[in-house]
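Comments concern the structure below.
A single protein chain has been omitted; all remaining protein chains appear in their positions.
Then we have chain A:
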Amino acid sequence: MATLQLNNIVKDFGGTQVIKGVDLEVKDREFVVFVGPSGCGKSTLMRMIAGLESATSGDILIDGERINDVGPADRGLAMVFQSYALYPHMTVEDNMGFSLRLAKVPKAERREKVLAAARILQLEELLDRKPRALSGGQRQRVAIGRAIVRNPSIFLFDEPLSNLDAALRVQMRIELARLHEELDATMIYVTHDQIEAMTMADKIVVLQGGVVEQIGSPMALYHHPRNRFVAGFIGSPKMNFLGVEVRGADAEGVDVVLPGGDCRVPVEANGVSSGDTLTLGVRPEHLTLDDQGPLTGNILVIERLGGATTLYLENADSQWTLVADGDVAHRVHDQVRFSFDPACAHLFNGSGEALPHRHRHPLVAIDRKENRAPSA
């Protein structure tokens, strides 16, 4: 049961600023995911929360108390490492009970707590094994078990699933989500995998170059990205971008020029006027093949996934990615026309900031708990 607050955190590595003033508030029992491309500072930020790196300036507060000068041992956190970092010379039981042994908890009580955690993770059979005799997924579980035994105020996960194969990753993702329900603890999770971020988070923090680009619920980031970076980073395949000229703007939206006719995007004009150049953003899944559509393209590559088909298109001045039905019959080099619902489109100004949509998407405020059945 804990809250975390970061106030203007800066980290300087020998003259290079890797974290450039991060503010963040994590509520009690919240699942917060740090996501961003490699080198964006997400792991460094987590290591500062854990106490493995010191903050150059700024405050880190847990439950309102400043802990910058408290060592990692005394912060009451638990961390699951990307490498799992299991102690190779100890059995699973000793690995999980190591923190209790350091805290001089009597042996009987230690065993009881380890068993309780092992039961949650189905590790009872493996307690006598050494880490090298475990599979990747089992090691992952032991690392999580070690964190649970510590009964921490906040769980930290540093890319915990990146060493697992795809099938196991999906399974562990669901297990972690259920674990969060069961433990009802505050969790902070670092990943570069946006699917993990979208599926598990209450709140996603998108980082780039040591700066927070946007903080919000998964659906808020998807439907209302604050800038071009977030728009391109969240969603797969990536959002399409096209430079467009403004025909006019009023209270209802902004009119932009497309090759096959004008289009009115329902966003706040924010001082945009006729003749300005903006960037139009449309997600591949919001483009539809449409013989009357205002856009055209020549098919370069077709990726058939069975349920959906991804088309890579090219025309004289732009490239497009379009997600269509699984049974699309087009062939490479076919010339196709396509369109989109302007309500799903985004407009970005010259500095990459999004013009805010006039209507909020209804799913933006959805609570994580609404997506998961309560555990028995």
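Simple rule for what comes next: contacts are C-beta pairs under 8 Å (C-beta built on N, C-alpha and C of every residue); 3 or more make two chains touch, one makes a residue touch a chain; residues count from 1.
In this section, contacts and distances are computed from a predicted model.
Asks: Can you pick, from "Act minimal PKS chain-length factor (CLF/KS beta)", "Glycolate oxidase iron-sulfur subunit", "Glutamate synthase conserved region-containing protein" or "Carbohydrate ABC transporter membrane protein 2, CUT1 family", the UniProt name of the chain not shown?
Replies: The UniProt record for the chain left out of view names it "Carbohydrate ABC transporter membrane protein 2, CUT1 family".
Asks: Please pick, from A:21, A:72 or A:266, the residue that touches the omitted chain in the full complex.
Replies: Selected residue, touching the omitted chain: A:72.
Asks: Taking the entire complex into account, which one of A:8, A:83, A:273 or A:335 touches the absent chain?
Replies: Touches the omitted chain: A:83.
Asks: Going by the contact rule already stated, which one of A:11, A:113, A:146 or A:203 would touch the omitted chain in the full complex?
Replies: Checking the options A:11, A:113, A:146 or A:203, the one contacting the hidden chain is A:146.
Asks: Can you name the residues of chain A that touch the chain not displayed here?
Replies: Counting over the whole complex, chain A touches the hidden chain at residues 50-52, 71-74, 77-79, 81-89, 98-99, 102-103, 130-134, 136, 139, 146, 150, 163.
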